[in-house]
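Have a look at the structure below before the remarks.
Here the complex is missing one protein chain, while the rest keep their positions.
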Amino acid sequence: MSGMSKIVKTISNIAFPFVMIYGLYIIAHGHLTPGGGFQGGAVVASACAMILVAYGSVWTMGKIKEKRLSILESVGAISFIVLAFLGIFIITEGVFFKNFLANTNLMFGTTVAFQSTAANINTAGVIPLMNFAVGLKVIAGLFAIVLVMAYATSKIKEGKTK
Amino acid sequence: MSRRDFVAVIFFAVVAVFLIFGALKMHPFGPVEGQDGFDAEMDDHIINNAQEETGASNTVTSVVFDYRGFDTLGEATVLFTAVAGVILVFRRLKK
Partner (left out) sequence: MIYNIPFIAVAALILIGLYTVIFKRNLIKIVIGITLIESGVNLFLITLGFRKDSVAPIFTSNPDVSQTMSLPVPQALTLTSIVIGVAVLALMLSFIVYIYRHYKTLDVRKVVGGDDE
């Protein structure tokens, strides 16, 4: 598909960082406010789809090949599985998916009392790290689906009748 | 009206009767604890203990990633398989 006019490209350039910051805020604060990895990843993928529609699929595929998006998605999936396996190996008597950073004094491990309404981002153990891994996976996956579909149908339409 | 259409209408009518009868006989929307056969013991344990055990103030996220993290692993696998399938179909189509 070809791109749109100059006005649409300029407004997409201005709006894209704001939507991306909003999506990354939803991913990062997943353990405090409603949201998390899947919801924030869908918001950022919508911003990337807006750029794809404004600039055309041929130009976007020239800048970002789908091989790099596959590598990003695989990094997200592998880091999610490694975080799950660390629950077995790091502490004694660990199980699969154990939250080994909660209620300790390491990276994300401040204790939270029952029925406290303070929003401290330094809590919740291994949950924010899992949010980042799943968010990266969802962003790369949804953007790759939209990009590959748009590029392939444009190549079909321009005269390759089989 | 051929035979296939006749069987389709009968099937649709049977499913419609079952669904509407079931929707009218469900418990009322917003049950009270103890009445209407409603028991929420597991969820009450999660609401009362999630902040001390996991440290997250959002109980839905603590259920998705800590108490039921294995389901999230299955969901990530489904998403990965769907993306792989879409790229595979369009790689064969581009040649």
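The first chain written gets the first letter, and so on, giving A and B; residue counts start at 1 in each chain.
Quick note on the criterion: a residue touches a chain if its C-beta (ideal position, glycine included) is under 8 Å from a C-beta of that chain, and two chains touch if they have at least 3 such contacts.
Since the model is a prediction, treat every value here as computed from it, not as a measurement.
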Chain not shown, touching residues in chain A:
32-34, 38, 115-119, 142, 145, 149, 152-153, 156, 162
Name, in rising order, the residues on chain B that touch the hidden chain in the full complex.
2-4, 8, 11-12, 15-16, 19-20, 22-24, 26, 28-33, 38, 40, 42-43, 46-47, 51, 57-60, 63-64, 68, 71-72, 74-75, 78-79, 81-83, 85-86, 89-90, 93
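Convention: only the chains that are shown with their structure count from here on.
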Averaging only over C-alpha atoms, locate the centres of chain A and chain B and give their separation in whole Å.
23
Contact residues on chain B for chain A in the complex?
48-49, 51-58, 60-62, 64-66, 69-70, 72-73, 76, 79-80, 82-83, 86-87, 90, 93-94
For chain A, which residues count as touching chain B in their complex?
30-36, 66, 70, 73, 77, 80-81, 84, 96-97, 99, 102-103, 108-117, 119, 123-127, 130-131, 134, 137-138, 141, 144-145, 148-149, 151-152, 155-156
